Structures are given as structure tokens and as C-alpha cells.
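The structure follows.
Excluded from the complex is one protein chain; the other protein chains are retained at their positions.
Residue numbering begins at 1 within each chain, and the chains themselves are lettered A, B and C in the order written.
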Amino acid sequence: MATAKNKRKTNTEDYLRMYRQMVRIRSFEDNANQLYLSAKMPGLTHMYSGEEAVAVGICEALTDDDKITSTHRGHGHCVAKGAEFKQMFCELLGKAEGYCRGKGGSMHIADQSHGNLGANAIVGGSMGIATGAALSAKLQGRTDVTVCFFGDGATAQGLWYEVMNMAALWKLPVIYACENNGYSEYTKTDEIAAGSLTARAEAFGIEAFEVDGQDVLAVNELAQTLVARARKGEGPFFIELKTYRYHGHHVGDINRDYYRSKEEETIWKEQRDPIINFGAWLTREGIASEEELQELRDAVKADAEAAVSYALAADYPDISEVDMHVFAPNDAA
Amino acid sequence: MATAKNKRKTNTEDYLRMYRQMVRIRSFEDNANQLYLSAKMPGLTHMYSGEEAVAVGICEALTDDDKITSTHRGHGHCVAKGAEFKQMFCELLGKAEGYCRGKGGSMHIADQSHGNLGANAIVGGSMGIATGAALSAKLQGRTDVTVCFFGDGATAQGLWYEVMNMAALWKLPVIYACENNGYSEYTKTDEIAAGSLTARAEAFGIEAFEVDGQDVLAVNELAQTLVARARKGEGPFFIELKTYRYHGHHVGDINRDYYRSKEEETIWKEQRDPIINFGAWLTREGIASEEELQELRDAVKADAEAAVSYALAADYPDISEVDMHVFAPNDAA
Amino acid sequence: MREITLSKAVNEAIAEEMRRDPSIFLMGEDVAEAGTPFKVLSGLVEEFGTERIIDTPISEPGFMGLAVGAAMTGSRPIVDLMFGDFLFLVMDQLCNQAAKTHYMSGGKLSVPLVLRTNMGATRRSAAQHSQSLHALVAHIPGLKVAMPSSAYEAKGLMKTAIRDNSPVVIFEDKLMYNDKAPVPEEEYLIPFGEAAVLREGSDITLVGTSSMVQVALAAAETLAAEGISAEVIDPRTIVPLDEETILTSVRKTSRAMVIDEGHQSYGVSAEIASRITEKAFYYLDAPVVRMGAMDVPVPFSPALEDITVPTAEGVAAMARHLVRGEARDVA
Partner (left out) sequence: MREITLSKAVNEAIAEEMRRDPSIFLMGEDVAEAGTPFKVLSGLVEEFGTERIIDTPISEPGFMGLAVGAAMTGSRPIVDLMFGDFLFLVMDQLCNQAAKTHYMSGGKLSVPLVLRTNMGATRRSAAQHSQSLHALVAHIPGLKVAMPSSAYEAKGLMKTAIRDNSPVVIFEDKLMYNDKAPVPEEEYLIPFGEAAVLREGSDITLVGTSSMVQVALAAAETLAAEGISAEVIDPRTIVPLDEETILTSVRKTSRAMVIDEGHQSYGVSAEIASRITEKAFYYLDAPVVRMGAMDVPVPFSPALEDITVPTAEGVAAMARHLVRGEARDVA
């Protein structure tokens, strides 16, 4: 938190909103995991727990007009960009009131009305989309900025290099945010990535940054700066955010000993948890008392549980919806 | 030629073979162009004239067991890797005695028996093939090295970054040789490439080199070193070779004023021609007289013309060949 | 009516639409000053500038991806893919992203983009520059697929494609760029999903796509001289497919052939033939016969290449068989 210490002037409301958003993500994931374990959720899902400071630190620097693209591990981005629990849980359960009317599920969840252009089940699949959104903003004379979230493993997709080249050539307002949690599924990314990630971006003439992804204030501070610069046409940028996922690659990945140790997990969870550490800082700085934070957490928990109950009881889409939305409607001529 | 001056010890035979190979490429191209202009060649073709020192400097550092992959501008690589005129012209004209039985044509021409894994009409399409050949050599315990030729424009293909990563991780004996002739078809590559090519390779931990692609001795010297190192497992490597194509993008690209000036072409042709300059050096160093070089050129020219006549008179494949070679034969069980 | 080339027709369609709608832009390799290698887009950059006619690096997956994102956020991109063979490079962005976004988002996002590319062999360009790959995209729900067979259709379908709110892939036959046809000066659009009956007939229905429409028409001409009356139908779009026009014709003629330049096996002709059989079976006097390109990579040698694609003679011969009831062992 060192870098943020001297930012006490930033107002309390912002801090508490960031804290709350991180808690909301954690809470969403805890409930999603429960839904999986109790066999109430169809399919699998990838938990964002542990990485909350990344999504929140960045999305808090964005306006509703700014865009993001998300990944298979997309619940965190979705919450951070302004989504509501009800429609999210409905989507997770394939219900008609879900953000995608149940058609997308966990891997395509997005509150599109807040500029989330979608989670993506193709690793790296949204890199072009994000860059294209930035191109569109530039061509249409808008000032919105797009943040492209992806994992360390996704840097192996050639698409990234193609779009970085164009983003750099055309000075597009896009920020590539690499959530480096150290793993690509069940493999340490170090074993499958040569050289340096920041150097790869820099080779295209793109300014690159590294930041502690567990420190929400550090992330937010950097994001504020880069978003403002991108808005002025000084982009694109690349940020590597060091972070960690607490759960398995997906909810079904329970026995992880063969690719990472319990000790490693414990260290991250106990010493580097973004919520615990930020909470401690908030109380230390006298911004909120532990009781206030507990209250906030309880309220979020209750919210989440109410949304889960709602979603469990909600209706599936009518089967007539199955062939709706294949093509977009054309305006009557 | 400065860098090579002190290599006078290298024997005369090598020098003359390099000279001869460059002349053979130029001669092949002049004839190919004539075949096009006189409407005797089916389709179009991309001339290698001007870039001879690249293919020859590199291929002269290779053995027959070493592999190369080539491009749409592949005649030069094909000659340099040991092909004969007859089968090459036959291929160019779609005749049965062509290296590919007329099925490949200019864009797929290759003397496969000398380790040429094929020209390729997909820009960048052979980057994976070359890297895979290197992987194969390593896995099978062979010591052959693979050179992957491609143009500056091809560096925009994401595939390159994917395969560089694997080549670097696994220390594969592959050399990426970028023929930087400044143009991607009708566009200056500077306008569509951000940052630095060598930095892109270096970002993956790959040693990168720049060399004057018009100086056959400089190219050859670097290639000798890198091939030897790659053979010892010290690869992969990247070389950027600055060069120039004399003709249009293809034989039909006659009016080029809108994308490059006549002056620019003249400077390269008159001051930087790899054959003229190397010939001058050979005579200056007393390695060959101008008469000997003229004799050599005449002999090559006669060879090429004889091969053209042969190819023009040669048979097309029988139509029964049309559905041969779709699948490779399987050994009888 | 004035006659213009297919190339000019495409150019006009794009120019007219770009004038109408500032959210349209076009991107691809060598599209600006060069106007594409086929010169189809010459002049557009002079009118619309390099902000709207954008030269890209040789990064097909990349700029296809950019187009998807731009289309989701208020722009209407036209992607120029120099050769249809490069479709293989953009399949993920086209089929996993563009085609599915509207559906996966429950209708919240849409991707109004046009991918214009080409098809057609016999240009002596060998296996990687000669393919007709429309079957691949037609199989993917969420993509519309247009196949103009003349300058007239090329213009009208392109304009409709640009105004469509879904991703559309439009295949131009690269051998037809210089073919002229009457094209009205006034604005017109050709709706998707409406086949054209280009020649009426009573003995057999010939359904041809793109380049094969000319082949079908030539075969019909030959057949007419022999007293066989062939109806020629051009579906114009294969997604959506105007089944009704085709079925109505076959119910009348009782015989049908489907001719398409893609590889025959697992190709477009199989779908059209299957629909005819499924829905007009009891009207059929002979099997519905397909003619596609041979199931071989396109060979370079002219001696071989020319025999890989359907010809008017081949079509006429088969039609004769079918009409004369000699079809027991045709295929």
C-alpha cells in the first residue's frame, strides 16, 4: 500500500466503493462456488477470487462510456464494471432474466449496458474486439477508452501481437491489462512463456507498466493516469498486474498439488489478500472502522444470497427463444 | 564489403559458387519475366531480383540436410538451395517434369530433395513449418538446422510470435531470416509496422542481428556463425536483412510510381546491386577477372535459355494426375 | 441501361453507402492508394480519406478482430479480405466471435459488419489462392452469405449487406471483375433471401451460385437448341436461402441440378440438393444431381486446373441424362 499512503486526500466514498466492489466480487464467487458444489449450477465456472483488486482498481478508473472486454474468468470484471447480482446469478443459472437471457452463461456474462463487451471463452479472443472498440471510438470522434483484460496464458496468442501493432500505429485508446496469476490452467506460465511480457509490448513501441495486482490503490492510481492519457490520444498502454487465483482453474479443479503447492496458496491468501489488506489500511487510516466494514460485508452477503434465491426461483427462457437472436433485427425500410 | 575484406583466406571456389548462384537466380528471374511478358507463363510470379545475396549468402552456409522454408517470392531460395533450372521452369509452366509435377507452380516451387520444404502463398504461412522442422530435428536427435525465410510484411502475422515463443522455450535450431525489402505489396512496411523488428524477437529472448542483405559475404559470414551455433543448440536466432526488390510486387505490377519512386529504384540497382558489387570485389581482389565472370554469366544464361526451351516443349501432366496426390499412399499392411 | 463491370459495381455500392452513413469504414491490405490488387476500390481513398479507407498490416486475424469490436461499438466496418483462401485465417474471429455475439449476448450486442472476399479457380494461382470456401461460413449460424453472379447483383447485394445489422460474408468471383452487365443509375437494393429466376423453363431446374450461374445459363442455351427447356435459378444469398423459389421451380420441372464452384463433397450443393429432395421428393422424376469442383486442392497446371470445375458442357450432358431418364447410374 506504500505508494498509496500519500493519497489520503482521495475521498472516503471512492475508497469504500472500491472496498465494497471487491467484497461484492468475492461474495459473488463464494455463492457461485456453492451453487456448483450443490449441483445447482449448470456447467463449470472460473473463479475470480484473489484477483479482485485488478478488476476493481481498473474499472473504478473508467466511466460508464468506457468499454472493457473480459475473459473466461469474467465475473469480477462484470461486477466491477457495474453489473447487478440478480441478473448475474440469473445468467449463471441459465435463466431468462440473465444479462444474456441465459444464452451466455458464466463464460459470456456481461452487463452490456455498462460498456462490458462480453466475457469470452476463447483465450485471447477479445483482444481484437477491444482494439476495434478503441478504433471505433477514435473514428467516431468519441473519447471513450477500452480496457482489454486477459491472462498471462493469453499472451501466447498471436492475435495479441497483430492488434498491438495496429493499436500502436494508429495510437488507439486501448489499455491491455494482463492479469498475471502465474498459471495457464494447470501449467505454470513461466514454463510456456519465453522472454519478458513487458518487452513484448515495448517492441511495438507501446509503453508498458508492472504493478502489484493485489494493491487496489496502486492499480487504481496507475489506471487513472493511463486512462487519462489514453483519452488524450497518448495510448495504447500495457499493464502487467501480478495477482493470484485462489481457487482451481475452474470450480472442478480441486486437487492442485501436482501443479502448485498448498504453501504457495496459503501465502497469497493470508499475506496478500487484496480485501483483507485494503480493509486493514482503511481502518489504520481511520477511513472506516472494522465494524463499519463488517456491516458492509454483511450487507453484500445478504444481497448476494437474496439474488441467488431469486435466480434459483426464476424462470428459464421459453423454448421459443432458442432460435431468437441468431440474426440482429433490421430496421424496417 | 568492408566486414568481409579480411576473409580472403576463404577459398576461391566458395566465392565463385556464390557469385554463380546469384547470377543463376537473376538469370532465372529474367527468363521468368520474359515468359510472363510473352504470355507463355500461366498466372503471375514474384521476382527475387535484387535480393540474391540474401538467399545465396544464407543457403551457402547450409548443408543438403539442412532445411529451408520459402515464400511467395521463392525462386531465389529454390535456386540457392540447389535446384536445377529444368525442373524449375517446367514447374513454372505447369509441366509434368516440374518439381511439383506442375501442381504447385511459382508459389509452391521447391526442390524438396535438397531440404526445401516449399514455397508458400500464405504470407507467414511457413513460420510454423520451419519451427516444426527444427523441433523434429531436435526430437529425432538430428543436427540439421532450418532457415525460415519471410518478408518484412510477414512480421505482422501473429503466427510468428507464437512460434518464436516455442522456439525460444525449447531452444530449437531454427533461424528466422527476415528479408526486409521495405515493402508489403504496394505499401511501405514502415507505415504498417510499429516499433522494431529486432526488439520483437529479443522480447522472446531470441538473439537478433541486422545485416546488409546486399552484401553476400556479410550475409554468409553471419549465417555461418549462426548455423554453427544453432547446430550446437544455441538457437534460435533472428536476422533482419535489408534488401530491395527490383521489379514490382509481381510481374504485373508495372506502374509503381504511386508507392515508390524511380529514383529510389535506380539508387538500389546502380549502387547496391549484390551481383555487380560482389563481381567488382572479386576482380579487385584478383579472385577472378572480369572476362572469367563474363564467361560464367554467359554460361548461366545459355543454361537458362536451354532450360526454358526444354520446359516450353515439355508435356503437361496427363489429366489422370488431377486426383493423384490428394492423399499420401499408405504402406501395404 | 448503362453497363458497368462487376468491379465498378462493387465500388459504387461501397461509395454510395459510405456517403450515406458516416459510421461505415473499410479496412484491409492495400485498399487505399492501391485500391486492392484487383483495383476494385480505386478512387475510394481519394473521396473518403485514409481515416475511412484504412490500409492494414498483413494481419488478417487481427483486423478481422478489430472489425468485430468496431461493429459492436457504433461503427459499420467493411473488411476487405484479399483472397477467399485467407478465410482460414479469420475463422475464429468470424465464426467464434462475430457470428455468435448477438446470440450469446441475448440480443444485446450486434455486429453489423461486411466481410467482402472472393472465390474462383482457373486463374492459375494454385491451391492457396483459388478456393471457393463459402460452404464453411454458410454452415455457421449467425452469418449471412451472399454470392452475386453479376455486376447488377454485386451492387445490390453489397448495399444490402452494408445495411444489414448482422455479419455478412460476400463472395465475389474474381474472374468476373471485368464482366459487364446493365446496372441502373438509380439506387436499388437486392433483398437477401430472394432468389432470381434468370431463365424460365419446364424440363429441369438448374440452380447455380455465383460463377456457376453463367455456366448454368450457357448449359440452358445448349439444351434449348436440343429442345430441352431448363429453368435457371440464382439463389443470390445462400444464407438466408430462398427455398420457396427453388421448390416451386422443381415442383414444376420435376428435375434439378445444383451447380456450385466449391468442392463438391460436404459443399453447398449438398444442402440445396438435400432440401429439394426433402421437400419436393414426390414431384421428382430423377435424382437431384450436384456438380461442384473436384475434391482436390486446386492444381496450378492449366492442363489440370481446367478440369476441376464444372463446365457448361458437363452440366448440359448431365441434364440431358436426367431429362431423358437415363439417370440410373449417373453419379
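Assorted remarks:
To be clear about the criterion, a residue touches a chain if its C-beta (ideal position, glycine included) is under 8 Å from a C-beta of that chain, and two chains touch if they have at least 3 such contacts.
Small disclaimer: the values here were computed from a predicted structure and weren't measured.
Put simply, the missing chain touches A, B, C once the whole complex is considered. Screening A:11, A:63, A:187 or A:294 against the full complex identifies A:187 as the residue touching the chain left out. When the missing chain is restored to the complex, the residue among A:35, A:55 or A:123 that touches it is A:123. Across B:117, B:206, B:230 or B:275, the single residue that touches the chain missing here is B:117. Think of the hidden chain as still there; on subunit B it touches residues 67, 69, 98-104, 108, 110, 112-113, 117-118, 120, 122, 125, 127-137, 139-140, 142, 146, 158-159, 162-163, 165-166, 169, 324-331. Seen across the whole complex, the unshown chain contacts subunit A at 42-44, 94-95, 100-108, 120-125, 153-154, 156-158, 184-187, 191-193, 258-259, 316-317, 319, 321-323, 326. Contact between subunit C and the absent chain runs through residues 85-89, 91-92, 94-96, 99-100, 103-104, 126-128, 135-136, 138-142, 238-239, 262-263, 265-271, 273-275, 277-279, 281-282, 284, 286-290, 294-297, 299, 327-328, 330-331.
We adopt the following convention: only the chains that are shown with their structure count from here on.
Using mean Cα coordinates as chain centres, the one most removed from subunit A is B. Once the centre of each chain is set as its mean CA position, subunit B and subunit C turn out to be 37 Å apart. A separation of 41 Å divides the Cα centre of subunit A from that of subunit C. Each of the following residues of subunit C touches two or more other chains: 56-57, 59, 61-62. For subunit A, residues that reach two or more other chains under the stated contact definition are 158-159, 162, 165, 169.
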